[in-house]
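Heads up, one of the protein chains got dropped from this complex, but the rest are sitting where they should.
Let's look at subunit A:
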Amino acid sequence: MKTTIKTLAVSAVAATALLGAGTAMAEGERYVLVSHAPDSDSWWNTIKNGLALAGEQMDVTVEYRNPPTGDLADMARIIEQAAASGPNGIITTLADPDVLSGPIRAAVESGIDVIIINSGTPDAARGLGALMYVGQPEYDAGFAAGQRAAGDGVSSFLCVNHYISSPSSTERCQGFADGLGVDLGNQMIDSGQDPSEIQNRVTAYLNANPDTDAVLTLGPTSADPTILALEQIGLAGEIYFGTFDLGGDIVNAIRDGVIQWGIDQQPFLQAYLPVVVMTNYHRYGVLPGNNINSGPGFVTADALDLVAELAGEYR
C-alpha cells in the first residue's frame, strides 16, 4: 500500500514536471524546415543534425519535414501545411520555383518569415519576399570546379546525376561543362537513386567511352557507388574524380587519392544559421544585411582530419 502511494506521488511530481516543461517550450519560437529530399537521401542527415543543434542552443522548437518520395508537388503541400500550423518561421529549399513559389509566397504573406536554403538563388529568394538565401550558388560552384579541373588538364567528363528531376543538379553539371569550356552534350547520365544501378551505369558508360578524362558526382548517393565502380574496373586513382558534397566514403576516398576534391557546401550552416538568424530577428530585431554563401569550399587530402571525424554528422 505504502509503495502504491509512493508511486502515485512520484508520478504526480513527474507529471507536473512534464507539464512545466511543456509550457516553457510553448513560449519558445517554433521553426519548421521543409526539405525536398526523399527519405533515402543520407546527405540530409547533416541538415537534421545542424537543425537540432541550433534548436538546442537557441532554446527554440525545430521540426524537420520532407516529402517521403521526393515528389516536389507533395513538398508544396507540406509547405502549405507548415504555414497552416502557424510557426514563427519556415526554412525551405526552392528546388522548383514553379511548384514552390506559390505556397512560399502565401506563407510570407500570411505573416510567416521565410529563409530559402540550399536550392534556389538569392534573386529568387528576394522575389518571394524571403528574409535571405543561405546556400551555395550551384552553377557558380560547378563553374569553379570546372575551371579547377581544366587547370588539371581535363577535357572530357562524365556527370553522374542521381537527382535529374531537380534543375539545380543539372546546373552543377552545366556549370562544370562551361567551366571546362566544353559542351555538356551526352556527358550527363541519369543514374537513378539505387546504388547498384548507379554502379552499373557508371561502369557501362566508362566502358563505352574509354577516353573519358574525369568523373563528376553530385553527392554521396552517386559518389559512393561510383567509387565502387571505379575500383571494380581498375580506374580508382587513375581517372580524375571530383564530387559535390561530402560523406563518410567520400572522405575516405579523398584520403586514398581516389577522389581529388570534394566541394563542401557546408549543409550544417544551411540549417544552423537560419535558425540562429531568425531567432535573433524575432527576439531582438537584428538581421544580417546580406545573403549567406555557405559554400563552395574545396576539400582536398590536406587538412582532412576534422572533416573525416565529423563526416556524415556535421560535415
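Throughout what follows, contacts are C-beta pairs under 8 Å (C-beta built on N, C-alpha and C of every residue); 3 or more make two chains touch, one makes a residue touch a chain; residues count from 1.
The rule is simple: contacts and distances are computed from a predicted model.
Trainee: Could you tell me which of "Xylose transport system permease protein XylH", "Hydrogenase", "NADPH-dependent 2,4-dienoyl-CoA reductase, sulfur reductase" or "ATP synthase subunit b" is the UniProt name of the chain missing from the displayed complex?
Mentor: "Xylose transport system permease protein XylH"
Trainee: Out of A:G70, A:G89 or A:G295, which touches the unshown chain?
Mentor: Missing-chain contact among the listed residues: A:G70.
Trainee: Among A:Q57, A:Q81, A:N209 or A:Q232, choose the residue that contacts the chain missing from this document, as touch is defined above.
Mentor: Considering the complete complex, A:Q81 is the one touching the chain left out.
Trainee: Of A:V108, A:A150 or A:V182, which residue touches the hidden chain?
Mentor: The missing chain is touched by A:V108.
Trainee: Over the whole complex, note the residues of subunit A touching the chain we left out.
Mentor: Residues of subunit A in touch with the missing chain: 39, 63-66, 68-73, 76-78, 80-86, 96-99, 102, 105-106, 108-111, 129, 164-167, 170, 190.
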